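Working notes, structure below.
Missing here: one protein chain of the complex. Every other protein chain is in place.
This part shows chain A:
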Amino acid sequence: MGVERRYALASAALGRSAVPPQAEEEERPELTGVTGEILDISPHLIIVENPEGVEERLVIAPWATAWRGQQVGPSGLPIGSRVTIRARQSGRVAERLWGDITRVTGVILSLGRERRDLTIELDCGPHRGTRSVVIPYGASGRIRVRHPQLQPGYLFDAIGTRLDGVTFAQLPATSQPAYRARSVPPPPPAYGGVQSRISGAAVWSDAFDDGETGAAYPMLERADSGCDDAGVSCTGLPYLAIGSMLYVGNVCEGRAGVIPIVACGCVAGRFCDRCVECGTSPRGRIVELSPVSYVQLGGDLVKGCFNARVGLG
């Protein structure tokens, strides 16, 4: 039985509506996340092939900006690169493009050197396996200043580009937690019971299927999720399940959505950091979103996080 039926079955048992709830109607124009491979690009038009193999044509807005390891003009993105686009007007007008962007989040397993570049082997969680990342010499200064403990056992989180199958870290996505990955601080006692909405940091990960809408949530029962590292968070999060509908609100942009939990966010739960995108969020990563969901909620992939509120949808 698929987990996608869980919401409907739980609704039947508890007598709630079988239609997943929607976030309150926003006055702000809706954003669409589009991913795919660039087939053609000009200063005013981009043609991408989405993961279903369908061509999509988007007008590039005059104010649009792009990133591919650094800020570039939209037409500077090469044909054939993977692109994530934030679009308006029902997905027809591209206003922000990220080319070949990737994010590597995990626990440092080993370090090595390749000429002047640094290479790191990361454990990205039991279901995501290991990844190798190259820190180019030119980016090592800004990575190291936010990751002072480049040693096995410590957490690592960086944003970069994936070119020809090699991942290059360009920007630190957070300030590295001072503790080892296995020593996550316990959550504070819940003196007043569990709040229906919990504040913290929402981040993104590219460990989802291409174009998938969904979230990875840290507080899952280990036996249910098949993830031995689940159920760890320094925030007092309630237990939910894969298949639950999660309300995620972007406090910075005033946008919200109801997103299905599709994976275990065991690595995200080990980060007890804050997001300072707009004000300072309470400690703890409360949800990890797919790039499409993150972009639809108004997040900027290069910034890496937004202050968020989550709860059962």
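By definition in this document, a contact is a pair of C-beta atoms (placed from the backbone, for glycine too) under 8 Å apart; a residue touches a chain by one contact, two chains touch by 3 or more; residues count from 1.
Keep in mind that, in the parts below, contacts and distances are computed from a predicted model.
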Record-based protein name (UniProt) of the chain missing from this complex, from "MauE/DoxX family redox-associated membrane protein", "Multiple sugar transport system permease protein", "Sarcosine oxidase subunit alpha family protein" or "sn-glycerol-3-phosphate import ATP-binding protein UgpC": "MauE/DoxX family redox-associated membrane protein"
Hidden-chain contact residue, picked from the options A:231, A:249 or A:291: A:231
Residue among A:45, A:93, A:241 or A:302 touching the omitted chain: A:241
Where the missing chain touches chain A, by residue: 1, 3, 5-6, 8-15, 18-19, 180, 182-184, 187, 189-191, 193-194, 219, 221, 223-224, 231-232, 236-244, 312
